[in-house]
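After the structure tokens below, expect a handful of questions from me.
Note that one protein chain is taken out, while the other chains of the complex remain in position.
On to subunit A.
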Amino acid sequence: MLLALVAAHLVLACALPAVAARSTRAAFGLAAVLPAVTLVWAAAMAPAVLGGAAVEENLAWAPALHLTFDVRLDALALVMIVLVSGVGAVILAYSAFYFGRRSPDASRTSALLLFFAGAMLGLVVADDLLTLYVFWELTSIASFLLVGQSGLHRANRRAAVQALLVTVFGGLSMLLGFVLVGESAGTYRISAIVASPPTGGAVTAGIVLILLGVLTKSAQAPFHPWLPAAMAAPTPVSGYLHAASMVKAGVFLVARLSPAFASSAEWWLPLVVLGLATMLIGGWRALGATDLKRLLAFGTVSQLGFLMVLFAVGGRLAAVAGAALLLAHGLFKATLFLVVGTVDKVTGTREIGALSGLGRAMPGLAAASALAAASMAGIPPLLGFVAKEAAFEAFLLEGGLRGGVVEVGLVAGSVLTVAYSARFLWGAFATKPGVDPVTPAPASPGLTVPLWITSLAGLVLGLVAPVAAVLAEAYGDTLPARTAEEAGYHLALWHGFNLALGLSAVALAGGLLLHTGRDRVAALTRRLHHRVSAQRGYELVVSGLERLAVLVTGRLQVGSLPVYLATVLLMVIALPGIGLVLGWAWPADVPVVHEWIQIPLGIVVVAAALAMVRARRRFTAVLLVGAVGYGIGGLFIVDGAPDLALAQFLVETLALVAFVFVLRRLPAHFTERRRPRRAIQVRKGVLAAIAGITVGVFGIVLSGARTAPATASEEFVRLAPETGATNIISAILVDFRALDTVGEITVLLVAASGTASLVLATRHDRRRRGKVRASGSGTPAHEKEVSG
């Protein structure tokens, strides 16, 4: 069922463009059904799963390579499904009204969003590292396409490329990490790895590589700038991919693997340090943003840092708090993004400076936003508060240096969170002096009902904390609790007056204080921004790579055929030549000549080869090459290989024809000088001679290097009659080694079409059905230059 659901997402996504051609609303509506079904199914399975019986399915798709699609539905996967499918269904329904009926982007976006939902569902239920990796990259690709949109705008293209480069760079290193960890553990099954974690140097390297993938995907410092840039995507896309689900993939993977690796410092130390830094940087930058969406994006970066810290340390209570915050963040951030979408739709702007008086005009929207923002700020009785209380409590209980440092960091981050939550509400809805109140267009229910759903869900889950507690604690219990107090902690709205509540109050008061001085803070963030910027670092790396590529290409692709040829020959002499000298074994019985006809043939070949060095006309050289080829063909016949000789003669003839065709376009002589330069000629001759002799010696040495009888050849001879062939060469070509043959003719196809494309690209008069059509790929002047 689980695998079928994942597959259904991907299949239906392919069919959506056809639906969208008739009605874009129907396409989004249809797309929303499948995630909703997934959510309902997951809810039906929840009692059994939370009782400890995880749903497992697997599909071996390449058993010989031990490659399987393993999926497993456990408590953590349930939490993520609420975000991926629950929030996904809401956002897809909202998109039906966000995108216009004639929007050219709707068809592509609906299909890609559903495709993404399927990939993300596969990611969160994957129980195999390689399965997880496949879905991980699929989400990156979906994100690239969704951010890039139609590719018409520069901003979209740049943001899409940045998101792709950063996340795929991380993804590839993560794949290396998976391989290291999987090979050390002897299995790629995540549940098996968590049950008995591998150790050793390779695992440490693997962990570091995996973390690189985690940090890039979840936009942690210093990789975070791609996330604010990705806000170029339509708002529902940002709300779904870049707030509720995809960017959680990194956090999710940390949560998945923490039970295995949280005890090692190379796992938690970078995550905690970078997570705290990200939380502070994101919160700080959010205070300077003037675009509501950008503000939310930096807020997301900050919250992802928070989540990262909670899951990285690997304690029970921190994990419980993390799972609860994961839920809370998905709900409130989706709400806020949809609010921004609606505000953008009805007023035409997202700029804080241009919005005024919207709260009075749209009190309903303001109320829903206030609920979500309050959850973000951690104000009771919302789910965000419940989660934040647990987080504070977790590190208070832990104590020590790590607990203390993290606690201070979290409180500071929370102060910033409260401040930017207030800034969001103020920026979107407050009546600002000196700004004309906006007059919003009427919003259809489709633009407000979905965001009320997620907003109220945050309130209800906060009021009925035990519901969320069951989910979060089912995951948290997979991690060890250090004290009895930690083990006995349950998520609840009220724990009495304690230090954690005091810290929440401090965060609230500090944040509101910061908000009162908002103008000065915003100015300060802008002033600091220009000096330290991770975005500039990214740009430097990318432009540096481009420059390096140009440099290397300039050095390697000099455009001189003799240089290319000399490089190839030198490599042939150097690398296999060394092996030849090291493993020298001259076969004992090599007859120099065993048929008299070999002597004249050999003389012809050698004489032609020597004469070629002195050839001044290209045509002479080509004829001499032909003579060498035919001579070798003759030697094949003498040695009793008629098949080989036939092919040799035919190929030699064809090569001669091809040469003649090409020679029409080349100067008759190699050089324009009357006599070619002696030194160059000698150099080329020596190189050619050494290369030729090396290959020849190779042939002789290798024929004597056989240590065992040629079993394969004997098998071929024995089996050939069974294939219906009395010609063993043919039996090998079309039967025993038929795959090689298919591969070789494919190479031939590629080479032929490549050559034809190159040659035809320089022709300016392309004909089709008797008419000359200008191809635009070459001009008479260009052709003259090419043909000389």
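As a convention for this text, a residue touches a chain if its C-beta (ideal position, glycine included) is under 8 Å from a C-beta of that chain, and two chains touch if they have at least 3 such contacts; residues count from 1.
In the analysis below, contacts and distances are computed from a predicted model.
Missing chain, UniProt name, options "Oxidoreductase", "MnhB domain-containing protein", "ABC-type cobalt transport system, ATPase component" or "Carbon-monoxide dehydrogenase small subunit": which is it?
"MnhB domain-containing protein"
Looking at the full complex, which residue from A:441, A:513, A:668 or A:760 touches the chain that isn't shown here?
The missing chain is touched by A:760.
Determine and list the subunit A residues touching the chain excluded from the picture.
The missing chain touches subunit A at positions 642-643, 645-647, 650-651, 653-654, 657-658, 661-662, 664, 723-727, 729-731, 733-735, 738-739, 741-742, 745-746, 748-749, 752-753, 755-756, 759-760, 763, 767.
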